[in-house]
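Heads up: the structure comes next, in structure tokens.
Here the complex is missing one protein chain, while the rest keep their positions.
Each chain gets a letter, A, B and C, in the order it is written, and its residues are counted from 1.
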Amino acid sequence: MRLTIKYFGLLAEVTQCSEEQFEFSGMLISELLETIYLKHPKLKEKDFQVAQNQIIVTNETEISGRDIALLPPFSGG
Amino acid sequence: MRLTIKYFGLLAEVTQCSEEQFEFSGMLISELLETIYLKHPKLKEKDFQVAQNQIIVTNETEISGRDIALLPPFSGG
Amino acid sequence: MNNKKPKNVFKDGAISSEFIANSIAKHQSKTSIGAHNIFLGQVRADIIDDKTVLDIEYTAYEDMANAKFHDIREAAFSKFDLTCMHIYHSLGKVNTGEICMFVFVSSPRRKEVFKAIEFIVEEIKANVPVFGKEIFEDKTHQWKVNT
Partner (left out) sequence: MNNKKPKNVFKDGAISSEFIANSIAKHQSKTSIGAHNIFLGQVRADIIDDKTVLDIEYTAYEDMANAKFHDIREAAFSKFDLTCMHIYHSLGKVNTGEICMFVFVSSPRRKEVFKAIEFIVEEIKANVPVFGKEIFEDKTHQWKVNT
């Protein structure tokens, strides 16, 4: 399946893009992250959460394929 | 001694004045109140605090003679 | 900010939104501030025994009230890490829907302003000799009591 990954804040700086696509055949968020790390090894050192369909998920969550975003620590307000 | 008593809010309505003088020879706030009640018996039914020199005092406080005020419940804010 | 003589906290009539805006704008030069908290008391059109409140007329034991406001101010500065604090209260007539009290605290950090604003407002309600006369549509009145 073809997935679109969004990067925000510091993470968009590290990847030098705000959104990119990956061809991916795994099931879990953790597997997706391994695929992303192959392209962007520096992300491994960064603190972030993953949102799927705008909800924070864990590494063990199954991928449903919609709206995946990597979010650095929040600093609103 | 001659004392000036201030009344505020509801109490000024009951006494129909905001300030009046009493000739008084007692020592305690409780004695002063008895003197005031002789003139304004309706005050006895009212809920109030006494301030002397702008500080809330009890019935057992000795009178120093300055700035005595009868204060109904506060409703600022 | 300490050991100053009591300021006059009272303003004649309602406190306008322009006055509040101006007070906020003045703090833009204080760049150590990270958080402001503003409490506004507004006069409610309460319905009591089928009669609706039209306005409140505020009176106060002004000297004692200003001294109490001063004490509350000093206590808040010593308890909380505040950069600024401002308190204003109306005297005289304030219509329903209008603002009768304005408390404004500022700090580098938000945790401080939350604690400070509640402390200050509760102290004012409990300890400052201000008296509100609620006037109804038919010109009768009752004396308000804080709860």
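FYI, contacts are C-beta pairs under 8 Å (C-beta built on N, C-alpha and C of every residue); 3 or more make two chains touch, one makes a residue touch a chain.
None of these values were measured; they are calculated from a predicted model.
Undergrad: Since one chain is left out of the picture, which of the remaining chains does it touch in the full complex?
TA: Displayed chains contacted by the hidden chain, ordered by label: A, C.
Undergrad: So one chain is hidden, and I want to know which residue out of C:24, C:48, C:75 or C:126 touches that hidden chain in the complete assembly.
TA: C:24
Undergrad: Suppose we count only contacts with the excluded chain; which residues of subunit C make the list?
TA: Its contact residues with the unshown chain are 17-18, 20-22, 24-25, 27-45, 96-99, 106, 108, 110, 113-114, 117-118, 121, 125.
Undergrad: Even though one chain is hidden, which residues of subunit A still touch it in the full complex?
TA: Residues of subunit A in contact with the hidden chain: 6, 8-10, 51, 54, 67, 69, 71-77.
Here, only the chains that are shown with their structure count from here on.
Undergrad: Taking each chain's centre as the mean of its CA atoms, how far is subunit B from subunit C in angstrom?
TA: Roughly 27 Å separates the two chain centres.
Undergrad: Between subunit A and subunit B, what's the gap in Å when you average each chain's C-alpha atoms?
TA: That pair's centroid distance is 73 Å.
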